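All protein chains but one are shown in place.
Moving on, here comes chain A:
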């Protein structure tokens, strides 16, 4: 299957993938695949395009670079483009996949996807693995201010967030194996559309939703302590993230206002130098220092806006995701508890039969049935119901256990990711701030040295002003 996206169905400009010219030729033997020079992205060693290598040995090579498990799938999201149709205007993003996984027919794919498609993927993954924690998608709408949907900053931020989302899925050992993930990465636009339609029907989805609502209304009775602890943690964590998000945005705002005033400050020194004679050099020097500090401040603001601000915002969204996961787990448990209750009721009914306390016989006798027959019929009915319920209960209990284990495992994963994300973002911010101050320091120090040197020269030559 070709990985090129030449899709006539959408009003796309012909996006010629730069890889197309280097599309691989598959050998007769599927085990041997030749990788193009572009694969240098994945491994540092120079690769001869004609050298046959098996995917397994490629993975071995990866192990040198990756400290974690061998990464065998790489996904990028970039190149936003606007599409105008009669009905709507929307943005698509280019999604490039490079992989050595055997379940993929090819090792490179390039498709275009819109936000809706990502949303669909997320829903499918959630359905398949309700208690796995996924990185959040960027928001559908941005409420604050008049942010236009097609504003450049908005698009760039969204694209980066989509890239991260997809990468987190790709890195997840379980989620990345989901069939719909593969389809998302590889299908042509029309193929994707038709596949979407094949999904669980509207009515069955409704049924799921109804069950979920019913379960959440019912509530879970015996939530294990560790999940309660998780919920409490996520609550607190979420509040902290919201606070940090606010604080950081406030810092950006204050920095921008500071920059505004600073930009008016330097020129006054330059103005002053116009009326002076001896003081021209130092005054111009100070003006120039201030201007250079302005530039450094602008860079610092940019860095903050592009790194820490989006990261904190992502983790605000993350807490909502995690809360949803915990809720789904609760619902699964609630369903199971409900079935257990139902089973217990039937068993109690069965017991009641033995004691012949069932007044239903009286009714049965009115209908011309012999009490003995009616009792036997009822016994049989109850027995079969009980057996059915027993199977159900077992299934649901299994489901609960699976869900709990999945969540427990993923919880650690999520915490690890969170720690490294947050750490990286704050370390980077601190580094940038150090860098900012170092730049300004150099600027002022050079001014001071030049002034001292000029002064020394003057006094050495015995001059007086």
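The working rule: contacts are C-beta pairs under 8 Å (C-beta built on N, C-alpha and C of every residue); 3 or more make two chains touch, one makes a residue touch a chain; residues count from 1.
As a working rule, contacts and distances are computed from a predicted model.
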Undisplayed chain, where the name is taken from the UniProt record, one of "Phosphoribulokinase", "Sorting nexin 4", "AP-2 complex subunit alpha" or "Protein-serine/threonine kinase": "Sorting nexin 4"
Selected from A:116, A:151, A:209 or A:243 as touching the chain missing from the view: A:243
Chain not shown: contacting residue from A:119, A:177, A:344 or A:441: A:441
Interface with the undisplayed chain - residues on chain A: 233, 236-237, 240, 243-244, 247, 250-251, 254-255, 257-258, 260-262, 264-265, 268-269, 271-272, 275-276, 278-279, 282-283, 285-286, 289, 419, 422-423, 426-427, 430-431, 433-434, 436-438, 440-441, 444-445, 447-448, 451-452, 455-456, 458-459, 462, 464-465
